[in-house]
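Let's turn to subunit A:
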Amino acid sequence: MHIKTRLLLALVCVLSASACSGDAKPATASTSTPDALRKVTLQLNWKPEPEFGPFYAAQEIGAFAKHGLEVELRPGGSGAPTTELLGSKSVQFAIVSADEVIRARAIGNKLVGIFAVYQKDPMSLITHRARGLKSLAEVIKAPGTLALERGAPFATWFEKTVGYGPAKVVPSPYGDLSFLRNDPSYAMQGFATSEPVAARKLGLDVDVFLVADAGFNAYQTVLAIHEDLLTQDAALVKSMLEAVTAGWRAYQSDPKATNAVMGKLNPTMDAATFAAVAVAQLPHVESDATRTRGPGTMELARWQTLVTQMTDTGLIKKPVDPAACFRDPVALLAGK
Partner candidate 1 sequence: MGGPRPDPDLGLRLTGRPPSGIRTILRRPMDSPVAPMQSRPHGGAAVAISALERTFESGVRAIEPLTLELAAGSFVSLLGPSGCGKSTLMRLLAGLDAATGGTIQRAADTRLACVFQDPCLLPWRTVLANAALPLELRGVNAPERDAAARVALAQVGLSDAVDRYPAQLSGGMKMRVSLARALVTEPTFLLLDEPFAALDEITRQTLDDHLRALWRAKGFTVLFVTHAVDEAAYVSDRALVMSRGPGRLVLDHRLSLPEERTAKLRSQALFAAETGVLREALAASGGAL
Partner candidate 2 sequence: MSAASTILPPLVPAVLVLGTLECLVRSEVLPSFLVPAPSSVATALVTDAAELYPALWSTATAALLGFAISAALGTALAVLLSSSRRVERAIYPYAIFSQTVPVVAIAPLLVIWFGWDQTALASAVIVSIFPVIANTLAGLRSTEPALLDLFKLYDSSPLDLLLKLRVPAAMPQIFTGLRVAGGLAVIGAIVGEFITGQGLGGSIAVARQLQRVDLIFAGILLASVLGLMLFGAVNLAAWLALRRWHASESRP
C-alpha cells in the first residue's frame, strides 16, 4: 500500500494547492506612492458592447488612472463564469446580473453588487411581428419554438406564473440569429438593446417584449465584488466606483469615441450598430432613480422583490438577505 499512500498524499497536496491558489491577491492598503497604479481585473460577461460603455469610457478618459487604478477589462463570452471567478477570488471585479448575486449568496458565495448599469432589465423575448402576438405571456403560450435558458430566473418565473404552452422549448441561441431567420414561429430571448438591432439589420421585422414590463425586473450588467473586498480594501472599491461613475457620465454624453474602441475589440458589430445600440439602451441605463440620486444606483425594494420571486420559484433553497446583496454606489461614494 506504500504507493497508494504516496498517491493519496500527492492528491491531497494538489487539491489543497488549487484551493489555496484562489487567495491570489492579498488585501493590502492602497498604494503608498501616488505614481504606482494598482493593477486590478474587471471580468466582463460578454464581448465589448455598449452595455460596457461606462467601463471602456472610464479607461478612455483616464478615470481609472486618475483614481490610482490600472484596470484590465477582460471580455467574456457565452457562459463566462463571472460569479465563480469572483468567488474563487481570481478577479476583483466582474459583471453579473442581480439574480446571479442572489443565487451565489444562497450557496455561500458572498457576492455584492455595487453599480447597476442597466436599471431596467433589458431581457426580452423577440419574435417575428408577423405572428401578431401582443404580450410576453402570449409569446410564451403560443405554439412554435421558444428559445430561452430554462434555468434562468426570468424563465422559471414565467414558467410558474404563466406556464409554457405547446411550443417546443429549446436552449437560447445566445445571439445567433440563424434560427430566427429560418423559422417563422421562433421566439428567442435576448437583450432588447442588442438582438433586435441586429435582427432589423438583417431585414427581419421583429417585436420585442420586455420581461420587465411583465413583472420581472432584475438589475443587469451589475458591477460586483466579493464581500471580503469591502472589509479588506474599501478604498479600492471606492476608487473603482469614482472612476466608473465618471465613465458613465462620459459615455452618456458622447459614446462615439468609446464605441470606436470597443468596435476594434469586437469586430462582429459595426460602427452603425454600436451607435444604434447605444441609443436603444438609454431607457434602460437612465431612470428616475439615476436622475435623482446618481449613476448606477440601486434600491432595496427591487432586491427584495427579486429575492421573493426567486424563493417562490425554488431557485434558491436558503434564505438570502436582500440588503446584504448590494451597496448603493451613491451611498458608498458619499461615505455611508
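A quick word on the picks: all candidates are chains of the complex that A comes from, given by their letters.
To be clear about the criterion, a contact is a pair of C-beta atoms (placed from the backbone, for glycine too) under 8 Å apart; a residue touches a chain by one contact, two chains touch by 3 or more; residues count from 1.
Given the structure is predicted, the values throughout are model-derived calculations rather than measurements.
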Touch assignment for subunit A within the complex, options 1 or 2: 2
Residues of subunit A that touch candidate 2 when the two form their complex: 4, 7-8, 11-12, 15-16, 19, 22, 79, 83-84, 87-88, 103-104, 107-109, 145, 149-152, 168-171, 173, 176, 178-179, 182, 315
